[in-house]
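Every protein chain except one is present and positioned as in the full complex.
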Amino acid sequence: MKKILSSDTVRLLIPALSLTILLISVFYLQPRAMSYVGLNLLFNLAVPIALATIAQMLIMTVNDLDLSMGTFVSFVACITATFLQATPLIGVLMLAAAIATYAVLGVLIHVRNLPSIVVTLGMSFVWGGLAVLILPAPGGEAPGWVRAVMVSRPPFVPMAILACAIIAVVSHLLIMRSSFGVILRGVGGNARSVERAGWSILKARAATYALAAFFAILSGISLVGLTTSADANIALRYTLLSIAGVVLGGGEFTGGRVSPIGAVIGALTLTLAGSFLSFLRISPDWQIGAQGAILIVVLALRLLLNRLENRGKRP
Amino acid sequence: MTTAPLPHAVIEVADVKISFGAVKALDGVTLRIVPGECVGLVGHNGAGKSTVVNIINGALSPQEGTIACAGERVPRYGIAAARANGVRCVFQELSLCPNLTVIENTRIMHGTLKGWGWRRRAARIIGSKLDEIFPGHGIDPTDTVSDLSIAQRQMVEIATAFSQVAQPVKLVILDEPTSSLDATLATQLLGYVRSFVTAGGSVIFISHILSEILSTSDRIVVMKDGKVVTERPAVEFDEHSLVAAMGSVVKGHDREKRAEGAAGRTPLLSRPSLHGKGLPFEVFPGEIVGLAGLGGHGQTDMLIDLYLGHTSNWLRRREAEVAFVAGDRTLNGVFPLWNILKNLTIADLAGLSRKGIVNETAEADLGHAWKERIDIRTQDLDNPILSLSGGNQQKVLFARALATPAPAVLMDDPMRGVDIGTKQEVYAILRAEADKGRAFVWYSTEMDEVCLCDRVYVFNNGVIVAELKGDAVTEKNVLAASFTGIAA
Partner (left out) sequence: MKPLVLLSRKPWIWSFVAAFIVWSATILFTGGASTIGLSQAALTFAAFSILVGIGQMFVITLGPGNIDLCVPATMTLAGTIALKFMQVDDSLILPGLFIAIAIGVAVGIGNYALIRLLQIPPIIATLSMSFIVQSTAIWTNRGLRIKPPETLASFTTETTAGIPNVALVALTLSVCAFALLHLTVYGRWISAIGQNIRAARMAGIPVDGARFVTYVLCSVLAAICGYLLASFSGGAALNMGSEYLLMSIAVVVIGGTAVAGGNSNVPGIWGASLFMFLVVSMLNTYGAGAGIRLIMTGLIIIAVIVVAGGRNPHQR
């Protein structure tokens, strides 16, 4: 059997390649972007999107899907701009309760064998409602420390890029390298044999959901750090963006095949696509459309590569 | 039994009974495995081998009978208890997580591999075990399982089962371990099994390749119809006596076989030989063609290929060319939410509708005609399909296929788990339909059914290795062809 690259490497190759091409085009069109400030501006909003994408990826690791990601991040943003800023203790307790709620959802979905899509769909109404209750009109204020972290200017590397790198490395260590992450991915890959080896699928699913909630909370907090205020609809697009980011980054809907580094790259690509079009002087009308087109092109490329790979594998 | 009882058996199952619905899977099985022996387990499909395996590895709990480990009875025997007592299993279907690397799969199978440096430890454990069993295996423990060939996956699975992390490995169950290994690898494995046994371990070895069983086992247990029929030291068997011990006793069919020459006639369906290996396949109007050989050697695949090749995925054809009777009812047969009538008529809606509208009167008439003809035991065809017994559900699937005008009917081991009375009724209907000119392609794992066919193709490793006609269709010939074809 001839083997050039492992399937994991191939999975990372396409997203990395598309990001590089996009980045080069942006630099070509707008050389001034090739600076500390320029890069920071380009990737500023990528941090919360990357965190939400990691959260969605965790849910997808166990073959589920979270349609409430956008409203949940908005909900967290509202808490951050109000309770976490004014009365930090209560704010932290509320966020802890949110994590517990996610774990309970994981248990509910597993025990009753429910479709995650419908349950999280219902939850998206609940989170949205809570967000409106907390912050009926746009406003609030970012806690000082969050703001300080998000606008800090570390030497050499802009904060946005540094943060994305940290997110990628930490989640990679947690999901791809740790002995705990192996179990989560095993549940996605072949739940039956994981169960046969004596693990509890129920606990694994609850842990996955709680961990996803944790990353989504980080996403909401960092978003408020950037925007300084919040509103109940601030992150509604994150549901679709996070799914698209995971898929762009080489993740798949079933089989526990995910890649945290790829997911971060996918989020960066989606963020950059908007800037790229504006540098091309294409009307911002097509921004969303371009994201869709990129998604389709990347998926088509992946299909092509998979075909080639399979052909090479057959005797 | 015949072996001298030793003080402590690794595991001892006594008088175990288990049944699924009406089917008795195990009917009082007693099995005793002592340290330092390899027990060969043989029998036809459905004889109960896999059920015994599942009892020993804790996945199934027997309805009656006891299980004892090291001389002590274990009342709540389950997966955890089995693992704690050093029982490991290599399953027939691959049970690795395809998305994980070899190292990570080792971690899943061994819960104690964690903390700093678990990857290094896991790599060392699995790597050294692979080196020990399959020298020169060429597997990198950091490879993802989905990148490995089937044989390599099987090797990893075997090595994982034999590798020792926390608890000592006392008994390893190998369920058809050589099915995807080539001859060299199989020899390596069998050699390792012998050294493992010599060192005091125990192995339960299941294989359809009788020479392997004879050369590797110390003792051979033959199962049939959920019972142990023979249990003797391996040296007392040879291939013939083993086949004879497995063979079914039911005999005596009195049907005239058609053995007309095929010359000059056009076949209804045909398939050339695969990659130039094996024999081509063809079927002519009015004959019943059997597909035989050991289970899972390409018979079902060929039936599905034939079916998909003659039906369209996009448009409905007015005249169906083929119809299909499923063997695995839940997987590709029954529509569980529907009543009996809708399940019966779904394949023939073309004949029951005009301009896309279903004619419900015609549908009901057709349903009642078939209810009478094939004797579906129900008060009302409006009852849910799942209210029927398995055998009657199967009759509905037969009626579904026979109600179509298709000249060829493909049957994928449709009699699995059907009682003998129903079988006889269906055989008669098949014969009557064949006499009217319909052709049947019948894959069966039961020898008496294969012997009912006019012509039989014997499969091995995905290709047809033999064709038997007319009076040559006998149990002995079919069995001989299934086992000897491996070298080809």
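By written order: A and B. Residues from 1 in each chain.
Rule of thumb we're sticking to: a contact is a pair of C-beta atoms (placed from the backbone, for glycine too) under 8 Å apart; a residue touches a chain by one contact, two chains touch by 3 or more.
Since the structure is predicted, the reported quantities are computational estimates derived from the model, not experimental observations.
Enquirer: When the whole complex is taken into account, which chains on show are touched by the absent chain?
Expert: For the complete complex, the undisplayed chain touches A, B.
Enquirer: Which is it among A:P31, A:P88, A:P115 or A:G144 that touches the chain not included here?
Expert: Considering all chains, including the one not shown, the answer is A:P115.
Enquirer: Could you tell me which of B:K342, B:R373 or B:K469 touches the chain that is not displayed?
Expert: Touching the chain that is not displayed is residue B:K342.
Enquirer: Identify the residues of chain B touching the omitted chain, counting contacts across the whole complex.
Expert: Within chain B, the residues that touch the unshown chain are 304, 307-308, 311-316, 320, 323-324, 326, 330-338, 342, 346-347, 349-350, 353, 356-358, 400, 404.
Enquirer: Since one chain has been left out of the picture, which residues of chain A touch it in the full complex?
Expert: Residue positions of chain A that touch the missing chain: 65, 67, 108, 112-115, 117-119, 121-133, 136, 240, 243-244, 247, 253, 283, 285-293, 295-296, 299-300, 303.
As a working rule, only the chains that are shown with their structure count from here on.
Enquirer: Measure off the straight-line distance from the CA centroid of chain A to the CA centroid of chain B, and report it in whole Å.
Expert: The mean C-alpha positions of chain A and chain B differ by 43 Å.
Enquirer: Over in the complex, which chain A residues touch chain B? Could you list them?
Expert: 1, 3, 6-8, 177, 179-180, 182-183, 185-186, 188-190, 192-194, 196-199, 255-257, 313
Enquirer: Okay, in this complex, where on chain B does chain A touch?
Expert: 59, 79-80, 83, 95-100, 104-105, 107-109, 111, 113-115, 118-119, 143-144, 146-147, 149
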